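With one protein chain held back, the other chains of the complex are shown just where they sit.
And now, chain A:
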Amino acid sequence: MKLNRLIFTTAILSAVSVQAQTTEKKNQLEFSTGYNFGYLKNLEFAPVSMYEYEGSVYKLNYTHTSKKENLFEIKMDYLSSELKTDKLSNLNNDFAKVGLGFSYLKKIYDKDRFVIYGGLQSQTNTSIYSNPNTSSFNNEDYYTLHQEFGITGRFRYQSSEKQYLSSKLTLPVVLLRVTNAEGKFYTIDNYQSVLWELEYGYKLSNHFDVKAVYNFNYARLQVPSAYRELQHQLNLGINYKF
């Protein structure tokens, strides 16, 4: 399985060749789909040290570029999968996750082909763990809602008229976590997270780009009922500019 992942990853990333592109349109709407490789520990939910989950992920993004070339981004994503563990296979469970993110990025550096942005991000993730075999007596699904606020930065390298490379790093600093058990705020003392995105874009026409994106998402909540989640996502998308 790990070899397959590596081959898939290599194939996607081998397509990346660095040339250049300039974006003239002010709005971009992007739809992408890809594959998620995830790992989850949630001791509030089950006594499992590490679940693995894989499955398709779908994303819809909107980006507005202002007159001063600042960016306003909205990102939605959805994935559906099954939490699996070989060790305790009777505790496998269906899992779905929906995310909604807003970020505002101000242009802080622009020279030659490099542009750097800095700003703030809000990210909301809702996860639903549903078990079709639960009895009618125990018919409540378990859910978590994570609302994060953090700082974010993006750099973009335009290597040719047609191609660019972009990367975005977000560090959440405050988390509001609501579960079936409780709702509580956490700061960086207890909650450490990083969201990293590496994106390659190729201009097809004045209105369309295609993209290949890698996402690395990691979250660690240091509480007695430990929570940790790691995601690698590989996506291919099409971008409509207007």
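The rule we apply is simple: a residue touches a chain if its C-beta (ideal position, glycine included) is under 8 Å from a C-beta of that chain, and two chains touch if they have at least 3 such contacts; residues count from 1.
By definition in this document, contacts and distances are computed from a predicted model.
Chemist: There's a gap in the complex where one chain should be. From "tRNA modification GTPase MnmE", "Leucine-binding protein domain-containing protein", "Peptidase family M23" or "Flagellar basal-body rod protein FlgC", what does UniProt name that chain?
Modeler: So the chain that does not appear here would be "Peptidase family M23", according to UniProt.
Chemist: For the chain left out of this view, which of A:45, A:117, A:186 or A:202 touches it?
Modeler: Counting the whole complex, the residue in contact with the absent chain is A:45.
Chemist: Using the document's definition of touch, tell me which of A:88, A:188 or A:204 contacts the absent chain.
Modeler: Result: among the candidates, A:88 touches the missing chain.
Chemist: Where does chain A touch the missing chain, residue by residue?
Modeler: Listed in rising order, the touching residues are 2, 5-6, 9-10, 13-14, 16-19, 37, 39, 41, 43-50, 87-88, 90-91, 93, 131, 133-135, 137-138, 140, 142, 159, 165, 179-181, 198, 214, 216, 218, 220, 224-226, 228, 230, 232.
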